[in-house]
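For this depiction, one protein chain was excluded, whereas all remaining protein chains were kept in their positions.
For clarity, chains are labelled A, B, C, D and E in written order, and residue numbers in each chain start from 1.
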Amino acid sequence: METLLSPVVLFFVLGALAALVRSDLSIPEAVGKGISLYLMVAIGLKGGVEVAEAGFTLELLVAAAAGIALSFMLPLPVFVVLRRVGKLSSVNAAAVSAHYGSVSVVTFVTGLEILTRQQIPAAGYTVAVLALMETPAIVSGLLLAQRYGGAEPRPMGDLLHETLTNASVMLLVGSFSVGLIVGKDGFSPIAPVFEGAFRGVLCLFLLDMGLIAAKRLREGKSLTPRLIALAIAIALTNGMLGVLLGAAIGLDVGTAAALGILAGSASYIAVPAAMRLALPQADPGLYLGMSLAVTFPFNILVGIPIYIWIAQQVVQ
Amino acid sequence: METLLSPVVLFFVLGALAALVRSDLSIPEAVGKGISLYLMVAIGLKGGVEVAEAGFTLELLVAAAAGIALSFMLPLPVFVVLRRVGKLSSVNAAAVSAHYGSVSVVTFVTGLEILTRQQIPAAGYTVAVLALMETPAIVSGLLLAQRYGGAEPRPMGDLLHETLTNASVMLLVGSFSVGLIVGKDGFSPIAPVFEGAFRGVLCLFLLDMGLIAAKRLREGKSLTPRLIALAIAIALTNGMLGVLLGAAIGLDVGTAAALGILAGSASYIAVPAAMRLALPQADPGLYLGMSLAVTFPFNILVGIPIYIWIAQQVVQ
Amino acid sequence: METLLSPVVLFFVLGALAALVRSDLSIPEAVGKGISLYLMVAIGLKGGVEVAEAGFTLELLVAAAAGIALSFMLPLPVFVVLRRVGKLSSVNAAAVSAHYGSVSVVTFVTGLEILTRQQIPAAGYTVAVLALMETPAIVSGLLLAQRYGGAEPRPMGDLLHETLTNASVMLLVGSFSVGLIVGKDGFSPIAPVFEGAFRGVLCLFLLDMGLIAAKRLREGKSLTPRLIALAIAIALTNGMLGVLLGAAIGLDVGTAAALGILAGSASYIAVPAAMRLALPQADPGLYLGMSLAVTFPFNILVGIPIYIWIAQQVVQ
Amino acid sequence: MTLPGTERTRVEILVDAPLVPQIVTLLGKHAIRGHTVMPTLSGEGEAGTWDDDLITSAQHKVTVLVVAEPGKADAFIEDIRPLLDSYGLIVMLSTINVLRPEKFA
Amino acid sequence: MTLPGTERTRVEILVDAPLVPQIVTLLGKHAIRGHTVMPTLSGEGEAGTWDDDLITSAQHKVTVLVVAEPGKADAFIEDIRPLLDSYGLIVMLSTINVLRPEKFA
Partner (left out) sequence: MTLPGTERTRVEILVDAPLVPQIVTLLGKHAIRGHTVMPTLSGEGEAGTWDDDLITSAQHKVTVLVVAEPGKADAFIEDIRPLLDSYGLIVMLSTINVLRPEKFA
C-alpha cells in the first residue's frame, strides 16, 4: 500500500487515468524517448560507480550467470504455455516468449526506487545483470520460432550483431563502464543530473508510460481476456522463479527481489524492435499488448510489492 | 523596474528580440511542449504539497468560488466590448471572450516568481484556483456563440468531457492531487527536479514564449491597432477586477495579486484548442493574436507589476 | 591521459563507438538541439555573471580584439593550404576556411571543463570572445569565394544581418547580457539548472555528438585521407597560433589555452548553415566532414590537451 | 505508362490538429476504414504564415492521408465540402495505384 | 495538361521503422540508388489505431519515398509483393514528372 503512494507510482496512475478518460494529454515522443535514454544512462552510471566502490565479487559473477540463465531459459515454458493455453501460433508464441525472458528497464528502475524507499537496497551490480538479461531471450525466441514456427533462420552473425549493438545494451553497458572507470570522484560533478534529478525525471517518465500503456490497452485489438490473464500469470511465475533462484544462490533480500523483478518483467523496448525485424510475420499488437499494456502496469502496481514480499519471506 | 530585471523576464525579452530581428533562433517544438508540461506538473505538485501542509481552509473554498465565478462571468463584458468597440462578429467575439475568462499558466507562474522575489508569496492553493479557472470560460464563450452567433449547440456531454479531460486541467489537478497525497516528505526526493530546477527551466520556457509571441505579432494578419488596444485594456480591467474581488473576500496581498494575475491573463493553450474544435468558424489568428501576441507579453512586462501594486494599495 | 578519463570525454567515446559498430542507438534530434541551446544559454550566463563580478578590464578588450582578428585572418592561410595541398576548388576551399576561422561551442565548453578539472580556469570573459569569434570568419570566407571562386557577391546588408542575428550569436550574446545584468545574486536561484546540471547535460550532449560525428565519418563520401590529414594539421596549427597570440598579449595559462582551443576548433553549427545559404554550390559533405567528423573528435580527444600543454610551456 | 496494382483515390487533407477527430468521424460515416496522419512544419497562405510551435496547438497543422475506393472517396468529399471554409481545409485528390486493393475497398 | 520534366514512377511505402533497412537492401538489389524516409504521426487500419510513441519503436511507422525508372520500379514491386502481408506494408504507386531525370535512372 505504502508503495502505491510513492510519487512515481502515482504519476503512472495519473497517466493511465488520463488515457482511460480519453484526455488529449500527450507527451511529445521525442521527449519521452529522450527521458528513456537518460534513465538508462543514469542507472548504468550508478551501477558502475557502485561496483567500482564494492569491487568485482564472486557474488556478482554468480548473479550474472543466474540472470543470463533466466533470460535464456524462461522463454521455453512461456512458449509452451502460450501454445497450449493461449492457443497462439508458434511464431507468435515464440515472439511473445522472447519478451518475457527479457527485461523491462523501467520496471526494474521503479523496483529499485521502491526497494530504496523500503530501505532494502539491491546491490549495484544488478544493473549489469539487467544489461546481460536483455538479449539472451531474443536468441531463445528466434530459435523457438525456427524450430517450431518454420521461421527462416537468420545468419547467426547478424543476430549476434543486432542483439549486442542494440541501443539499450550499448547504453547500459557503456554507462556502466563509464561509471566503473570514473568512480565516485569522477561521478560527483555529474551527480546532480544523474542522481539528484533521477526520481523526478522518473515521475515524468512514468506519467508518459501510464499514458502509453493505457492507450494501448484501450485500443489494442489483439488482446483477449485469456491472454490478459496469461500475461499476469506468466509475470507472477517468472518473478517468483527469479526470487527463488536469487535466494538459492545466496543473494540478500533486496538483490533477490531485484532478480525477481527482472525475471517477472517483460521487455517492451528492445525485444519488440528485434522481433519486428527478425519475425515480421508475428503480430506486434499481440506482443506489445501483453508486455506493455498488461504485464508492465501489473508489475508497477502489484507485481513489484509481491516479489519483494516473497523475497522477504524466502531469504533469511 | 526591479521586476523587469529578473532573469525570467529578461529571457522573455531576449526571445522577443530575437524574433523581432528575424533571427533564425528557434526552440524545437517538442522541447517547448515538454517544458510546458513540466511546468504544469511542478506547479501542481507544489500547490498540492502546500495545501497538504496548510490544510483545507474556508479561505481556500472562498477563493476557489471567486475564481470560478470570474472565469464564468468575465467573458460577458468582454464579449460586449469586443462586439461594440472591437466590431468583431459574434462568433469571433465569443471565441475571444472565452480566452480572457480563462487563464494563462505561464503568466501565473511568472507572477508567482515575481511575488516570491518581492517576498509577498501567494497561498499554495492558488494553483487549485488556476486549475478551476481554466474551463468555465470555455462554457460561457460557447453559450455566447450559440445565443448570439448562431453557432450550432454542441451536446453538453461532449463539452463537459472536453473541458474536464483537457490536458492542462488533467495535469494541474492530477499533480495537485499527487502533491496532496505524498505531502512534504514524499515530495522531498523529487524536489530537485520540481522545485530546484523550476526557475531555470522557466527561463528557458520564457525564451521560447518570447520567440513565439513576437513571431505571431510580426506575422499575424488579423491584428489591428484597435484590437491591440483592446487586448491591453481588457487585461488591465480584468486584472483589476480580480485584485478587487480578492481584497473583498479577505485574501492577503500576495494571494489577491495572484487572483488579479489570473483574471488579467488570457489562455493561449487550452482555450484555443477547445475553440478550434467547437467553433471552427472563428478566426484563430484573431484569438491567438490577441491573447498570445499582445496580452501575454503585456502582462509579463507591465501587467503583473501593476496588479501587484494595486493589491498592495487595496489590501490592508 | 587523465583528461581522457573525464566522464564528458568517455561519453563522447561511447557515442562514437556506438556509431562505429552500427548500433541503432540514436538521440531524438529535437532533444539534441534542445540540449545544444541549453549549453549556449548556460555558458553565456556563466560568462556574464563572471564579468559582472570581475568588471570590464583592458585585458578583456585586448582578448576580444585578438579573437576577432584570429577569426578574420585564419581563413586566409587555411584557404591557401586547402587550394594548394588539398586541391579543393576555390569555392570549396573558401567555405571550409570559414569553418576553421570560426569556433565550435562544444569544443570550447569541453575545453573549459578540462581546464576546470586541472584547476587552471580560463577567465569568464572568454565566453564573450567565443561569441565574437563566431562570425567574422564567415565574412572572410565569403570574400574569398567572391574574389577567387567567382561566387556572386551578396548584399553586405543581408550578410551582416545573417551573421549578427544568427541563433548561436543571439543566444550567447543574449545570455551573456542577462548574466551581466542579473549578476551573482540574480543568478543563484537559476544556478541549479545552469550550473549544477551543466556537466551532466554536457555528458549527454557529447554522447550525441560522438554518434553524429562518427556516423558522418563512416558515411561521408567526400573525405579523402589527404583531407583528413589536413583537417588535423589545420586544427593543430590554428590552435598553436591561438595559444601563442594569447601568451603574447599577456593572458594567463588557462585563458591562453582557451584562446588556443577557440582558434583550433572549427564551427559545425553556425557556419555550415550560413555557407549552405550563401555558397550553395560548395559541398556540405566536405565542410561538415572535415569540421565535424575529423577536427571535432580530434580536438576533444587530442587537441585540447595539446593546446593546454603548449599554454603551460609558453606562459610564464 | 501502366503501373502495377489497382487504381484508388488518394485524398490528402491539410487540417488543424484539433479537427482531425472530426475528419475521422466523417470517414467512419462513409465506411472508410483507414487513414494515416502526417506532420508538417510550417506554411503560408491567405491567413498569413504559421509555424508549428505545438504549445498553442490550435494552429498546429497535419496532413490526413486517406486511400479509398473512388466511389466512397467522392461521397466523402461531398460531405466535407461544407467544412472547407470554416475548417480552412486544403484538399488534394489524385489517382494512385495500390497493391492489396482489398484493403482500400 | 502536360507537365515539364520526364516521367518516373513514384513509390511510397508505409512501413514499420525497424523494417526500413530491409526495404533499402531490396532497393539496392534493383540498383535503385536513392530514397527518402518521412515521418508519420498516427493512423488507423485493420490492426487498430496507432500513435507514434517512439519508445516502443516496433510500431513506429515511416514512409519510404522512392522515385525510379518505371522498369526498375516494377521489378522492385514484384520483389516486395511477398512481404506485403507479413510486413504489413501499404504501397502507393503513381507517375510523376521529375527534373534531372538522369538522377532517377
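One rule holds in what follows: a residue touches a chain if its C-beta (ideal position, glycine included) is under 8 Å from a C-beta of that chain, and two chains touch if they have at least 3 such contacts.
This one's a predicted model, so the numbers in the text were calculated from it and none came from an experiment.
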Displayed chains contacting the withheld chain: C, D, E
Touch criterion as defined above, residue of C:77, C:121, C:183 or C:220 at the omitted chain: C:220
Residue among C:14, C:142, C:275 or C:308 touching the omitted chain: C:275
Residues of subunit E in contact with the chain not shown: 1, 3-5, 10, 24, 33-39, 62, 67, 94-100, 103
Residues in subunit D touching the chain absent from view: 7, 9, 14, 38-46, 61, 63, 70, 74, 77-78, 80-81, 84-85, 89-95
Residues of subunit C in contact with the chain not shown: 26, 29-30, 32-33, 36, 208-209, 212, 215, 219-222, 268-269, 272-277, 280-281, 283-285, 288, 292
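The rule we apply is simple: only the chains that are shown with their structure count from here on.
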Minimal step count in the chain contact network, subunit B to subunit E: 2
Topological distance between subunit C and subunit E, in contact steps: 2
Superposing rotation of subunit D relative to subunit E, computed on C-alpha atoms, to nearest 5°: 120
Most widely separated chain from subunit E, with each centre as the mean of CA atoms: B
Whole-Å gap between the CA centroids of subunit A and subunit B: 40
Centroid distance [mean C-alpha coordinates] between subunit E and subunit A, Å: 34
Overlap residues in subunit D, where contacts from two or more other chains coincide: 54
Junction residues of subunit A - those touching two or more other chains: 26, 28-31, 33, 192, 196-197, 273
Pairs of chains found to touch, sorted by chain label: A-B, A-C, A-E, B-C, B-D, D-E
